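We show some of the complex, not the whole, and keep each chain where it was.
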């Protein structure tokens, strides 16, 4: 009977052994109990758990409440050392291992889901915007040298997202925005326009995959070639792009074709963690080292732990299943919206986007458009975007988008119920507003 | 009997009512159950908990595992909105209230414990180093204007701490370090030297309170006057200074005498949270607004929650008790180290520091000094610093500190047991090494 | 935005309001967070949570560790008062409400799932066997009176289950076992045999619904009539019978036709709690009061809390879905076992049982039968019963069951995966053993 006990216990512990051996994303999901056990074992290697230690530093990961053990999964020492994120911290052997494993999983995850050609990845305890700031800070020229003093411009194919623009502002970088152009319904930034805007003060170029309509993804491959040609740092903002094999393919091709320094993706939008983390990947290991060393100080371990929890609780199979569901939901969204559009005498905008769908709102007047947004909020539809581009251009990524529209997403993790209810409520809201 | 039930329940809930009314640190500690109940109530106001919502955004705070509810205390939406940390987030009413309350508590906490003259404070989901980077990013001149292109220097009274220097590097700022000078045992940076180093390219000056010996705190008051005089941004690094009424007094006086823009303090070192947060305070509300708006994107709520947990689980009385214990332990540390010094024919260095004490290690040779550090690590003494300044100057904050020494801290949260054991083990390690 | 927060919070709290109003099983499942919040609110009404109380009793529900709050969901005072289970406990208003609500739900649950004709139910912090002992202890004649001294026999249609027989032994009751008879494959106890065994020393009769083949359920209706006729206490052992509408129908008819005093069902086998609870129901309220008053002392609240957790986390819809799955799995089990039987030249025994299926093992010899049990254990099949009735009669509920057989269950909560794997492994084990 004891043998049976050992058998069951080993069955429970086995995935942990495999994880250490293979340093890759597990195929099958772990149970909550397994994840907990694993995190506890590691966090009990940190010196703040050593009741035989005597602590005479000014920072010893002391905590005021046991509740802190829950919010940090016991990794009270955080991650990083003296401004080097991935440096092992002698006071926190367990936390250091946890972070190292997470970074291995980050690389494996991206390699498995679209970027086999990256060399290294790192989980960053910051969101996409701040991660961009960090990358730029790490990869910028040395402005203390007179010759680089003016080399502070970054080429930005227009992307109407405040956080990204703030990242540039924060770093004191001058963003040179290349305006979007309309191609039927879609807004794109032609590579020629980017090339045209280049001057010697530019040191980097950004590009974007996942974004909301009418803006389509950038031509990563051409930007990549151009970056190589002009010796520009090239950072791809792939915010919620891991969920789409199509967007990932663009980046893979970009890496192969020219120069990509870093690819930034959010952990919450791609693998369903609470907000606060990003994964930065690069085809060159030294880039990741540079970024890791640019971070000033230590950081909360929680965003890393959250990444790890998602990886282990999903597993490769779980993530594949979620990708499949996303694709089905995206299809459902388009079909239902198509049907509704016909009813309302509106139309689906022709824009490539594997997550979102946009529908015109030509039959609504200015005030009705405003009312529609409010009505949907009150009907508990979260996340739709209603745009009246005649009123406010920011968000369309160009200057003169003439038709109003609504955007809805079938993002990873959404349920078909979300889609069906949203369409139903949209119809209700639209009808009520037209009647008034 | 039901009345009794209500009475007990109200007694349980009452501190929450008072917190909302007074928006100040509770006098008495809350129980874990009360803190949990409070955090749960708030986080259940966020829309990701609404099972009647339909979610069609690309970011809806979906989570892959219930374990994420523990690490985030349910605040899966994080904090901040579109690059404005303190802006309320419509998808997260509960999280927004949680953050607002935390910022009120941060101000109240600092006002109660030494800085009655601040106007606003904010809890930042970043450590001290990155918080400094954020402050500088927010308060820097507009380098896009030609006239400010060269105004990128910051005066730094020498402080041998990698994270702080990295913060300047990250932002592309030129640090103008004013070298430390030796005054008997202590290392100080005279105000005249700081003034002497000023030129028109400087836009800011840093100052430091808490630091490890032999470096003493800066003359905050004089730096503050000088900052006002030259119109410099003045940021005080008060890393673990809240625990010392003496250091806090220096800042208070500095604020009154001249210009202080921001005071940065760590949450882990001052109020015993897991690593990852800081509190930034200012005598001017608009400075905090600027800093809050400079953050690019959203952030993990966990560092904020950790701050709140510490505040509520300590209460004013708990913190006062901890301050008292710190003072007693500091005294104990000096006494014990004094006794040991006499035994070993060493001496206590005469350096003002309300947390740390330094002892000379004149009788140890070069290799023995290295051995001592290792021996203490093996004896499970964490946090002491053994310096051989003849070998490596970094850490002494000056160029020519001639005597080797060891530094130990009696920081807030340490127990007398820590002190006693550390001295005992130091004696043991020292003796063994001398014998060899 | 605050309105939205309140809306979401009310949506979260609403099921609790409804529960108090309707005192019935919720239609939809509650989330873990809702259940936790509810239990916490109640347990924080108990006086052991009152930090303003002064406690000078010898029992004040003090606890040595906060972990005890988890195992008891905060109901440290347990349930019951001075040997009266359902009496409200003044020190535990919250715990008393929790128990009262649970008993309402127990009645509602049984009424909804097959016994509309019961008047009262109680959740008992004991398993089926001890619950039977409690019922008999409560409903027995007063043996202190000389005239009842010999009235201590209970009629027991043969049921080969140690716990039930031990319950009678524990109470010092003489069980008068009426032997099972074989009808084709099935074992039944004819009502005539029960009647034949009656004498004046009998005060009670038991009957059984759910049991494992070859024993079929008793003729509850006829036993019930007989009990009424002879004025016997009649207790129905419905161990895991709630999962079967067919078994429940037998009891319902029994109640209508004659006398049923108490119906006992396990909480773990019927609604998937950890082991340790039972629900006793009766068509007469005073019977439940008598049983409640017979319990000597207070009891752990945990089995009650577990009952409540299951009720709230399943809801009516959840339980209906599980019943449906059980029926599908039962069908699957029979089909797969039928196919296997044909292959092995064995046959499915013709026995009515909505949960279990039995297959003959005529082609295995004595030692092979023993080996089969062991082999299945090693193949990690838990719960099958392999019987060689020629060797050991106990378990067959009769004396001369001639053919060996194996029994497998498709019980509530099992997955189709369990069934499929079990059949596959049975085939494997059987083949290997035959080969040897």
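Every chain is named by a letter (A, B and C) in the order it is written, and numbering of its residues begins at 1.
The rule is short, and it goes like this: a contact is a pair of C-beta atoms (placed from the backbone, for glycine too) under 8 Å apart; a residue touches a chain by one contact, two chains touch by 3 or more.
Computed from a predicted model, the values in this text were never measured in an experiment.
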Message: Since every chain shares one sequence and 3 appear in place, tell me the total number of copies in the complex.
response: 4
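Going forward, only the chains that are shown with their structure count from here on.
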Field: Most centrally placed chain - per-chain CA mean versus overall CA mean
entry: A
Rounded Å distance between chain B and chain C, as computed from the means of their C-alpha atoms: 58
- prompt: Roughly how far is chain A from chain B, going centre to centre by Cα mean, in whole Å?
  reply: 30
- request: Go ahead and note the Å separation of the Cα centroids belonging to chain A and chain C.
  value: 50
Chain A residues counted as touching two or more neighbouring chains: 66, 377
Query: Once bound in the complex, which stretches of chain A touch chain B?
result: 32, 35-36, 47, 50, 52-68, 70-73, 75-78, 82-83, 90-91, 125-130, 132-134, 137-138, 140, 143-144, 149-150, 152, 162-167, 169-172, 174, 210, 212, 239-240, 266, 268-269, 271-277, 293-303, 305-306, 309-310, 313-314, 318, 333, 355-356, 377, 380-384, 408-411, 413-414, 417-422, 425
- prompt: Which chain C residues qualify as touching chain B in the complex?
  reply: 1-2, 4-9, 11-12, 31-33, 36-37, 40-41, 44-47, 49-52, 66, 69, 74, 88, 90, 93-94, 96-97
